[in-house]
Structures are given as C-alpha cells and as structure tokens.
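All protein chains but one are shown at their positions in the complex.
And then chain A:
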Amino acid sequence: MSNQPLLEVRGLNAWYGESHVLHGVDLDIREGETVTLLGRNGAGKTTTLRAIMGILRRRQGTIRLRGKDLLGLPLHKVAQEGIGYVPEERGIFASLNVAENLMLPPNVSQGGMSIDEIYTLFPNLHERRSSQGTKLSGGEQQMLAIARILRTGARTILLDEPTEGLAPVIIQRIGDVLVELKKRGMTILLVEQNFRFAKKVADRFYLMEDGRMVNSFPGHELDARMDELHEVLGV
C-alpha cells in the first residue's frame, strides 16, 4: 500500500442551496485502502461522497485523485477518472432487467470485470438476469448496484450504506464481496452505520459531526473506542 494518498480532500465546503453543509472536510485515502466514514444521521457522510463525486456541484476546496484536481470536472469526467459511486438508494433502473443494468455503464478504464466474472462473484444475479431490476430483493439490488460499478473498471469506489435495511446473511455476503475487492486492490470509501460490518473491511475510520471531520483512527482501534463512539454517535 503506497503512503501517498490516492484520493486527497482538503478544506471541502459544500452547500445545499443556501444551507452550508460541509465545513472544511479533510480526508486522505491511500491506494488499496478501505476507509469508513462514521457519524450520526445528518453528519454529512453521504454529502461528502456526493461532493467528492461531483453530484453535489456547489463546493469549494480541493479534491485530487492521483494528484489531478477533480473539482472543476463535470460528473461524467470524474467517473471517467476511475471513481465509481454506489448510492444509498442503489439506483437500480426499473425499465432495465438485471443483465441490461449490468451492461449499462461504459468502461471508464481497463480492468472492468466481465459479465462472467460478475456472475461468479454474485451467483444470484446470474439466476435473476432476466428479471426487472426493481423486482429483486433489497440484497440482490445492493449486489447489482455494486456489480454494475465493478463492470466499469473503476478502481476507487464510493459506497454509501450498503447494508442499510438488509438481513444479516446478506450483510455477511456483501462483507465477503468487499473483502474480495480489497484483495484485488480496490480503494473503497465507505459510509456505514454498522460497526461490526465496517470493522471487517475498514483499514481506517473517520468520524464526522455537523459537517466536519472530528477524529480519525486505524481500524484495529475500533473496539477500544467503542464507548467513545457510542457517546458521539448516540447509538
């Protein structure tokens, strides 16, 4: 793992309309690292992902990927730099079946998984390949949303609450997939409320409060900081 940050965020401010929601967020992720953002609802975790990706356009600060400034790029150019975004609501297209959802994203760089590789990693999707995307269970939709990004060849993935509302057995399966992606050298920025799940995959944690980064610590310190986290997060 390189010590140089792959993704570097400095002094990021963002606004929804007139509402100032991110206040000088700093964040580093090294290549191959999995970093998890923790925080209460409304702390700014999802907003941070959307601002990095460029979905939220009203921003100030610095966002660099491999040293290249992303702030001035339109959304599709950011994606073409090799960043994939999996939204919390999964964004499965109702008018497309599973296979069409998988085939939709264009390759943004070399190394995107083939359909066969995707079906090996997610056998459920192979069985449901002719079903409309919205007929899938929540877990299958989440797998489809992740699989779709893996097709693009993106090596940096922004993943927003992948376990939200899913059964434990599905959460376990998604955790296994993220561990596999880590082995393949993917860089992952994860927003997650489920500590046990995050602990399985995260190398480092950032703690957010009121649109600010208030703390960061390595993954192995999670257990030791649990009381502190419960107090800050109110869980």
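Definition applied: contacts are C-beta pairs under 8 Å (C-beta built on N, C-alpha and C of every residue); 3 or more make two chains touch, one makes a residue touch a chain; residues count from 1.
Here, contacts and distances are computed from a predicted model.
Engineer: Which of the following names does UniProt give to the chain that is not shown: "Branched-chain amino acid transport system permease protein", "Putative DNA modification/repair radical SAM protein", "Acetyl-CoA acetyltransferase" or "glycine dehydrogenase (aminomethyl-transferring)"?
Structural biologist: "Branched-chain amino acid transport system permease protein"
Engineer: Among A:103, A:167 or A:226, which residue is in touch with the absent chain?
Structural biologist: Missing-chain contact among the listed residues: A:103.
Engineer: Touching the hidden chain in the full complex, which residues of chain A are there? Just list them.
Structural biologist: Those residues of chain A that touch the unshown chain are 53, 55, 74-76, 78-80, 84-85, 87, 91, 93-96, 100, 103-106, 108, 148, 152.
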